[in-house]
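One chain of protein is taken out of this complex; the other chains stay put.
A and B are the chain letters, set down in written order, and residue numbers restart from 1 in every chain.
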Amino acid sequence: MMLITCPHCGPRALDEFVFDRPVEAITAPDADTQTLVAQLYKRTNARGPSRELWRHSLGCRSWMTLVRDTATHQICDVEPVGGAR
Amino acid sequence: MTEPLTISQPSATRWVRCEAFTDDEAFRKAFEAAVGIAPPKPLTWAVAKDGRVLWAEVKAWLVEADAEPLAERLQDVAAISDVSHAWRAIDVKGSNWRELLAHETTLDAYSPTLAPGAVVAGLWSHVPVMVLVRSETEITLYGPPSLAHYLSEALHHLAGWV
Partner (left out) sequence: MSGPYRLAEGGRLDRTTAIPFQFDGKSYRGFAGDTLASALLANGVRLFGRSFKYHRPRGVITSGVEEPNALAGVGLGARREPNTRMTDVFLYEGLHAVSQNRWPSLDLDLGAANQLIAPFIPAGFYYKTFLGPPKLWMVYEHFIRAMAGLGAPPTEADPDNYARASRHCDVAVVGAGPAGLSAALAAARAGARVVLIEGDAHLGGALQAEACHIDGQSGVDWVAGVQAELTERGVHILKRATAFGYYDHNMLYAAQRLCEPGQPPQDGAPVQRLWKVRAKRVILAQGAIERPLAFSDNDRPGVMLSGAVGTYAHRYGVAAGTEIVFAGQTDAALRTALGAIDLGVKVTAILDARSEADIDPGLWTMAKAKVKTLAEAKPVRARGGKGVEGLEVDVSGRLTAFSADAIAVNGGYTPSVHLHMQAGGGLDWRADESAFAPSHAAQDQISVGAGAGVSGLRSVLQTAFDSGLAVALALGFDLPCGKAPYAEDDARAGLTGDFLPAPSVNLKTAFVDPQNDVTLADLDLAWREGYRSVEHMKRYTTLGMATDQGKTSNLIGLARLAKNAAKTPPEIGLTTFRPPFIPVTLGLLVGDDRGFHAAPLRRPPLYDAHAAANPPWQPVGYWRRPRAYLQPSETLAAAGLREARMVRQCVGVTDVSTLGKFEISGPDAAKFLEIACATTVAKLAIGRGRYTFMLREDGLCNDDGTVWRLAEHRYLLTSSTGGADRMAQHLSYIRNVLRPDLRVGVANVQEHFAAIAVAGPNAKSVIEAACEGAPAPRHMGLSRAKIQGTDALILAASYSGERAFEVYVRSGEAGPVWADLLKRATSEGGGAYGLEALEILRIEKGHVETGGEIDGRTSAWDLGLEKMLNPVGGYIGAAGQGRAAFEDPNRLQFVGLKSLEGPIPEGAALTAKAGASAQGHVTAGSLRTLEPGFIGLGLLAAGRTRLGDTLLAWSATRRASARVEVVSPHFYDGEGARYRD
């Protein structure tokens, strides 16, 4: 049961969070089709640190990026996204 | 054992949602002028002239007030929406509320920071709730109206076991 440290609420159980996408899959609405396809469908899928976009949906509902190690589940570098702190 | 907990019936709130376009000086000044107090810091709540004000999300606060007058005063700096019936409130009174909360929750019910003046959001018995601590023996739980019946039943059921 992983623990993620929300920048506002502190360490909370995984139950409260929703994984949205890898950061590399954030696309702009006005991107061209080729760029969009590359961002949406090409994944590095590394065994190791993965930069991801998460939302604390069942807590303070804020968005954050973090680095999760896909092998060890270590979580670090949690950064808030959007909105002044 | 300590005296039993009292649990109120779910009731609607008087909340208005105030989401700042940008959390800057202009917004804060306008907010304080309209509401009477500065926007509370994250995970805290306070009492203003019309009622409670609490930090709900990044750049968003819930204010007990009438929506239209507040909208008129703040519409240049914030989005104001009546959300009074988007939540139901349940008051829990008794010295043992932390034990009831610790039944199955993601929250640290015995945390020293969960004290009067604090408001936290998390899961209690599968329901997304906000817990507002009013005093050492009083809290208010806010949950979605669709789960108010479920929440109330679960609270009553488990209050018998703490």
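Observations
Everything below uses one rule, namely that contacts are C-beta pairs under 8 Å (C-beta built on N, C-alpha and C of every residue); 3 or more make two chains touch, one makes a residue touch a chain.
Only a predicted model underlies this, so the values are computations on that prediction, with no experimental measurement involved.
One chain of the complex is left out; on chain A, the residues touching it are 1-3, 13-14, 18, 20, 26-33, 35-37, 40, 53, 55, 57, 61-63, 72-73, 75, 81-83. In the full complex, chain B touches the hidden chain at residues 11-12, 17, 19-22, 58, 60, 75, 78-88, 102-111, 125-127, 144-150, 153-154, 157-158, 161.
Here, only the chains that are shown with their structure count from here on.
Here the CA centre of chain A is 27 Å from the CA centre of chain B. Residue ranges of chain B in contact with chain A, taken from their complex: 22-24, 42-43, 56-59, 106, 120-123, 128.
Chain A meets chain B in the complex at residues 8-9, 12-13, 15-16, 58-62, 80, 82-85.
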